[in-house]
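With one protein chain withheld, the remaining protein chains of the complex are depicted in position.
Order of writing sets the labels: A, B and C. Residues in every chain begin at 1.
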Amino acid sequence: MSLWRHLDGSRIVDLAQPMRTGMPQSPNHPRFRMVIERRHGDMVREDGGSAANEVILTGGHVGTHVDALGHVSQDGYVHGEVEAAGIQSHQGLSRLGIETFTPYVGRGVLLDVTAVHGVDVLPPGYEVTPEDLEAAAHRAGVRPRAGDAVLIGTGWSREWDRPARFTGEEGGVPGPGPDAARWLVEQGVAVAGGETIAFEHIAAGRGHSTLPVHRILLVEAGVHIVETMRLTELLGLGTPEFLLVLNPLPIVGATGAPVRPLAVLTA
Amino acid sequence: MSLWRHLDGSRIVDLAQPMRTGMPQSPNHPRFRMVIERRHGDMVREDGGSAANEVILTGGHVGTHVDALGHVSQDGYVHGEVEAAGIQSHQGLSRLGIETFTPYVGRGVLLDVTAVHGVDVLPPGYEVTPEDLEAAAHRAGVRPRAGDAVLIGTGWSREWDRPARFTGEEGGVPGPGPDAARWLVEQGVAVAGGETIAFEHIAAGRGHSTLPVHRILLVEAGVHIVETMRLTELLGLGTPEFLLVLNPLPIVGATGAPVRPLAVLTA
Amino acid sequence: MSLWRHLDGSRIVDLAQPMRTGMPQSPNHPRFRMVIERRHGDMVREDGGSAANEVILTGGHVGTHVDALGHVSQDGYVHGEVEAAGIQSHQGLSRLGIETFTPYVGRGVLLDVTAVHGVDVLPPGYEVTPEDLEAAAHRAGVRPRAGDAVLIGTGWSREWDRPARFTGEEGGVPGPGPDAARWLVEQGVAVAGGETIAFEHIAAGRGHSTLPVHRILLVEAGVHIVETMRLTELLGLGTPEFLLVLNPLPIVGATGAPVRPLAVLTA
Partner (left out) sequence: MSLWRHLDGSRIVDLAQPMRTGMPQSPNHPRFRMVIERRHGDMVREDGGSAANEVILTGGHVGTHVDALGHVSQDGYVHGEVEAAGIQSHQGLSRLGIETFTPYVGRGVLLDVTAVHGVDVLPPGYEVTPEDLEAAAHRAGVRPRAGDAVLIGTGWSREWDRPARFTGEEGGVPGPGPDAARWLVEQGVAVAGGETIAFEHIAAGRGHSTLPVHRILLVEAGVHIVETMRLTELLGLGTPEFLLVLNPLPIVGATGAPVRPLAVLTA
């Protein structure tokens, strides 16, 4: 039977933040800029037609995006005990680049930690723990399974319009600590995602001095990470299971790429 | 019942061309360039971790992408008889930008014109006609319905590795003429897509002097266009119906945006 | 007699700020970014040679630069009562772009307002007045003449390494007010330059809500402006007259362009 027939009454939830010049992002990465080049009327074809276009400057870790496994190395090695020095050149990564991530179309599970704590947004410096994730799963009656994509709800998407707060300059950002990362690995998840720029707990005034969750997920366990997702609508709907589509741009050799993830919720 | 359970045995077909520096594209648009900035080892954190990143330069009409309705105007007006001059600024389009395209998750129909003609690739200057589309639909036993996304197979994806040929410098490109565009409009399609840089028939040596199919689809009928798709694998499978996911990056105000379309084929 | 023979014993003073990723600049303009693309060893030619290169992202008003006359308009008109709407397109300015500025090689005069006040740097919100300029000229025993390039020393270059201060976020920046601009016009100067990002007096917390000095110099009088100069060394030397070379990049149609100005001081 045809798959799209099952879509009747389903709801498509957009999990990407809108991309525009000036949006919050990490200062370590190139600034997003969308610049209109030609406007209607600049060049008019012989039949009265005219087209507008733009230039887009961005980075692989700007806006909603997926981290390739090769994005992070530890002591000189990327995932699979591959020496980082041997796989990088001006053409990018010859192994573990984002184009090696097979587009994910499968079960998505939302673990809503804000609901566990009865808040809309977790406090800036809050470290999400395994107990939080267990409580969120129990509360929603779901269980992550091997191969799933698990999204952690911190409510941080709601701070998007407050750049200094969103980026963590003011007081850090909430996110999983190393223990929560290990818990995700134990469940066998294939993908882990969240709302903050880095899928990490960043204490106030600490910055990204170390990225233990990236090390555990990308380097040690080979789990892909989705960052800067907009989960506001999904959190509001309270549906813990859905079909997740995660198809980052296939930029060959890149360490990450923008994506517009979709959740498909059945009626 | 959960939607992802219907995915058992399904096949995900990637419909995007890989993005890399030097890939074929229109000379009217900014050249794609992916430049690795930091490599592993350039900056090492206190715990031995290191991250690589990149800068990405591109345009809204580079690689596989969706055209926003506001991309093209005719005699000063975009779709819906909106004056183009009034909706454009340094922030892009205030109406009909790509962020107004709701991600498409629905029925996709492939009309394979190469099969009709018994070839792998249509000749460079070939104009696809309504008769071709009717024949392709009849041959496959499918019928486009209102609201569908219809992809026209010309086989042109196979020329991707021959840039001068792919871009049409040598002899033009195959694609729908105005009559085929009107046929698509008559079927009530929501989205039309193809493998070439412009979803047009470009005669040898003619260039993009006029873009009648863009006018008919974008300006007159409000039908979105997907361009530079890679249909090789899908054409090989011979499945004329599938679930199509089309979720271009939500770049606010842009006249188009890159996308990685997926076809989900059930067993 | 050959000009370069007069250079014996002369001193070349570099008046440009070094350009690097993260340098202070206006948030209204694209961020400067220099990204190394190929490194030595990435591509090695058959004879053992290898070359490194880079990508440079910048704007016409980033780093030390010259403003074209067409950069600013007032009530829809640029200098010479030319309607702004008629001279702009995707190709830039068809009139009054930076390529129409003839490279300046001539007398430069430094009016050191810090010396007048006995300070190293003027206070952030200080407005330079005609009296300051008269006092600086009198103190140094020089007089601007028609056609000269006049540089105003505020000492602000010394704040370069403190970005939040340099850009004026903290307390504004010192610079000429409208009266000082009119004084410059009365002297008949061809070029006026300074150390701040905008050649304006910006009061604390005020931002660039209006740019009266730009209006007076660029629009009304047709005087070019040089911004973000590094005058520290020149101020230290105390030489009020010198040969100034001002040769911005000839970017056709641009509203401004980077420059590396030089002062040649004779023995």
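Everything below uses one rule, namely that contacts are C-beta pairs under 8 Å (C-beta built on N, C-alpha and C of every residue); 3 or more make two chains touch, one makes a residue touch a chain.
This is a predicted model, so every value here is computed, not measured.
Considering the complete complex, the chain that is not shown touches A, B, C.
Residue positions on chain C in contact with the hidden chain: 1-4, 6-7, 10, 12, 14, 16-21, 28-30, 34-37, 39-41, 45-61, 63, 70-76, 78, 84-85, 88-93, 99, 102-103, 105-107, 208-212, 214-215, 241-243, 245, 247-256, 258-260, 262, 264, 266, in rising order.
Taking the whole complex into account, chain A touches the unshown chain at residues 33, 35-37, 55, 57.
Although one chain is not displayed, chain B still touches it through residues 30-31, 33, 35, 37-39, 42-43, 57, 89-91.
We take it that only the chains that are shown with their structure count from here on.
Across the assembly, the mean Cα position most removed from that of chain A is the one of C. Distance between chain B and chain C, defined via averaged C-alpha coordinates, is recorded as 45 Å.
The distance from the centre of chain A to the centre of chain C, with each centre set as the mean of the Cα atoms, comes to 42 Å. Within chain B, contacts with two or more other chains are made by residues 35-37, 55, 57.
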